[in-house]
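Take a look at the following structure, please.
With one protein chain removed, the remaining protein chains of the complex are shown where they sit.
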Amino acid sequence: MFPQAADWVRSMTTFAFALLFLASVAGYLLNLRAARQLQGSGARLHSLAGFHGGFSFLVVLVPGFIVLILWLLLQGAVINALVLRSLPPGTTDGLDPGAVQLIVAEIRQIAGGRIFGTPEQWKIDAAARLTALRDTSATLMVVVVGVMSAVLLILSRMRVSPDFRARQGTEAIVNGLMIFCSTVAIFTTIGIIASLVVETWRFFGMVPWYDFLFGLRWEPQMPIRADQIAAVGAFGWVPVFVGTLVITVVAMTVAVPVGLFSAIYLNEFASPRFRAVAKPLLEILAGVPTVVYGFFAVLVIAPALRDFGVWSGLPIASNTALAAGSVTGVMLIPFISSFADDTLSAVPRALRDGALALGATRGETVITVLFPAAIPGIVGGILLAVSRAIGETMIVVMAAGLIAKLTINPLDSVTTVTVQIVTLLIGDTAFDSPKTLAAFALGLMLFVVTLGINVLALRIVRKYREIYD
Amino acid sequence: MADATQTGIGPRPVDWTSEEIGARVRRRKASEMRLKMVGLAAIGFAFLMLAILMVSLIATGWQAMTQTHVRIDVTYDPALINEANPARSNFRQMLQNSLVAQVPGATAEDGRALLGILSNAAQFTMRDRLLADPSLVGRTVTLNVPASDPYDLLNKGLIDHETPEELRRVKDNEIAFFGALAAQGRVTKPLNTTLLTSADSRFPELAGLRGALTGSFYALLTCFLLSFPIGIGAAIYLEEFAPKNKASDFIEVNINNLAAVPSVVFGLLGLAVFLNWLGLPRSAPFVGGMVLALMTLPTIIIATRAALKAVPASIREAALGVGASRQQVVFHHVVPLAMPGILTGTIIGLAQALGQTAPLLLIGMNAFVTAAPATPFDPATALPTQIFIWADSPERGFVSRTSAAILVLLGFLVLMNGLAIFLRNKFERKW
Partner (left out) sequence: MNDMRIAERTVGTNAAKISARGVQVYYGETHALKDVDVDILDRTVTAFIGPSGCGKSTFLRCLNRMNDTVAIARVEGTILLDGQDIYDKRIDPVQLRAKVGMVFQKPNPFPKSIYDNVAYGPKIHGLTRNKGELDEIVESSLRKAALWNEVKGRLNDPGTGLSGGQQQRLCIARAVATSPEVLLMDEPCSALDPIATAQVEELIDELRENYAVVIVTHSMQQAARVSQRTAFFHLGNLVEYGETGQIFTNPKDTRTESYITGRIG
């Protein structure tokens, strides 16, 4: 009895967008024709006829589009609230927000035609109300958009006159649109910070912040019963962070020497032919998605390390930090090498010539003159690579461990911040358990740490560029 | 050079021909050679890793290019047909009986083992045939169905016969039955078209990438539709119109920092804002595309600004000189000239988005869905998350399929990057 309703909402939504678009085109054509007629009657227009059309097009389209998007984004929350309020008294009294959410989810399921078992009658009634509200909302949306378009269409048509500065009007709207586009980056940052901080705040309401920051145990097992909340799980992030550092150190041990020596060779010794082949090949290494590296670590590197452990008698754990770390390192080789290559190339030729003219070999030139001159830039690049290693997710999710163990032994199995975020949030998530919210607290720490490193690195790199520009 | 000591009049005369200097130069040359060798070894190491990566993927992936099929004759036994609801007939028993009859030396007790040779799909194929043609009751038809995963591996020689029987997934007698079927010419190994035409399945022999490919397509489409106009708009504004003030600086710093935010943080953003606060559907490619768009935006903005910057000022001045407004200059002259660079940057950004996994995992695009999504709002997986799911699956047959899926993903990436390079080379202008 319900699925048709979804169809109604869907076709109404499509209709609303189509209506808006058609109205905008109509506005364009109407104003264009009006302007042309004015021209035909000998009037000298301030702006070209096309601008009159464009003005109307934008005046109709932009507000309508904003209303539509906001409507679609917000209607869910409004309808939920209305349905909740209409529930018979006593059904939600004394329930915590999580349980209420569950009820809403069940009502939505029923409305979607997926009925499990035999729900109470009041839930079925609520589902019917939900469906009705959705239909009303969709219809109302079309009406609002239609009326708005018509009004704007008429208003913009009335503006057509020889003195109307349609070009300025159009350009002002376009300018506004472009400013909005520029601010999307800011909204994204705000969104990231807001979501992380809000959820972390809620997390600290359940688990004290000092337990999180200084606790040495990380055991986020889901409590089985509601009254166990925060009684069982331990949320000290120190072992997780130490694990992240262990893997980062392993990765850097691979990536920094290999990357730097590759860069030195490519910059100083390689023939142009070799360079032309080698650089794109290294770039391939940078373009491989991390999930592929993760599979590579599981398929090839981890078994090889295990076999080596058996052969040599070293106590290498089955998902040792070495596997995930070294593969992360391989991923970062091209990053470091191309950064170092660029930085070495940016050292002025005069310095290189100066050293060579004194009789230094190429090797001495690069080690004693170019490299020291490039050090700030290279350090900045390495810091950026460190921030990438810390934020790297898929390789560690697939190849590192899940159990947080406070150790700095790279042969052992460790877990990382990103691994914990993903494992805590994979599968169904309820936004009221410390387990889910802990992931956001970890995310906030990850964001703060990587942002700090990035800002520092970019500052160093910029300083370096200023010296030689 | 006997007079070298007389004419060399630095602070201290030096005999450049002396044995001491000669030995030192040889030492210096040797150390330079060592540096060169270390550099070459470093590059060699990187290439070796790339080679091992590719070889291991291809070596395991090509196994998934074919799929063992078994041809058997099955009888629609009227005794086992459910008259009232033919779809609920006992197809398992019919298959079992037919197999026992056709495998030499097999008895009724072996029926269960024999049934294991065939994929689960066999019964559904039988059912569908019957529903399509009810007159099949009582008749015998030839079915060509996929073999189940262990037998597929057996047929490809991936099961070590030396392993003790109790540790092997196929026992000695089962190997013998399969051998008997093969001897009758009933076992074939055609191209594995399922890999591209089917969606996910719990059974490796039935699993395919269609759902993941569709999901990735919808996600990338959403990503493109959002990030391309917004990115270009932002870049044009920042490069051409924005006043040089604190606000513009702030936006710029913001964009640069966003480019370096770990991908998993974008996943958290999507989960908290899009799913939890706005109540958008979970696992939907549309939401995945929105998250990817936010991640791709900095790439597109940075590339577009570089392309705009490369257009020489003389063109702007020329257009301004004939009385065009600043917007007309930008949209009529500068942007068209910068388009190849913008497109190149966009394609590279989309290629990066195609490989993103972590943010999609967090918004639930690792759902187990056995059908391709019909719209961008239906639950789906994407190519990289499908790879993650398969890599995590215990069935051995998924190992080769994971590699094959990776090869498909890498194929798309090569295509996209190739297109970007082609565009760059074809339209690159030197001013």
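Note that the chains are named A and B in the order they appear, and that numbering of residues resets to 1 at the start of each chain.
The working rule: a residue touches a chain if its C-beta (ideal position, glycine included) is under 8 Å from a C-beta of that chain, and two chains touch if they have at least 3 such contacts.
Note that the structure is a prediction, hence the values are computed from the model and not measured.
Interface note for the absent chain: among B:R24, B:R202 or B:K309, the touching residue is B:R24. Within the whole complex, the absent chain has one touching residue among A:G176, A:P208 or A:G359, and that is A:G359.
Only one residue from A:P303, A:P372 or A:G452 touches the chain missing from this view: A:P372. Touching residues on chain B toward the chain that is not drawn are 1, 3-4, 7-14, 16, 20-21, 24-25, 28-29. In the full complex, chain A touches the hidden chain at residues 272, 348, 350-361, 364, 368-369, 372-373.
Methods note: only the chains that are shown with their structure count from here on.
Taking the mean of the C-alpha atoms as each chain's centre, chain A and chain B sit 19 Å apart.
The residues of chain B lying in touch with chain A in their complex are 28-29, 31-32, 35-36, 38-43, 45-47, 49-50, 52-53, 56-57, 60, 229-234, 236-238, 241-242, 250-251, 254-258, 260-269, 271-273, 276-280, 294, 297-298, 301, 325, 327, 351, 354-358, 361-362, 366, 384-385, 387-388, 391-392, 399, 402-403, 406, 409-410, 413, 417. By the touch rule above, chain A contacts chain B in their complex via residues 73-74, 76-77, 80, 167, 171, 174-175, 177-186, 188-189, 191-192, 194-196, 198-199, 257-262, 264-266, 268-269, 278, 281-282, 284-285, 287-296, 298-300, 330, 333-334, 337, 361-364, 366-367, 384, 387-388, 390-394, 397-398, 418, 421-422, 425-426, 429, 431, 439-440, 443, 446-447, 450-451, 454-455, 458.
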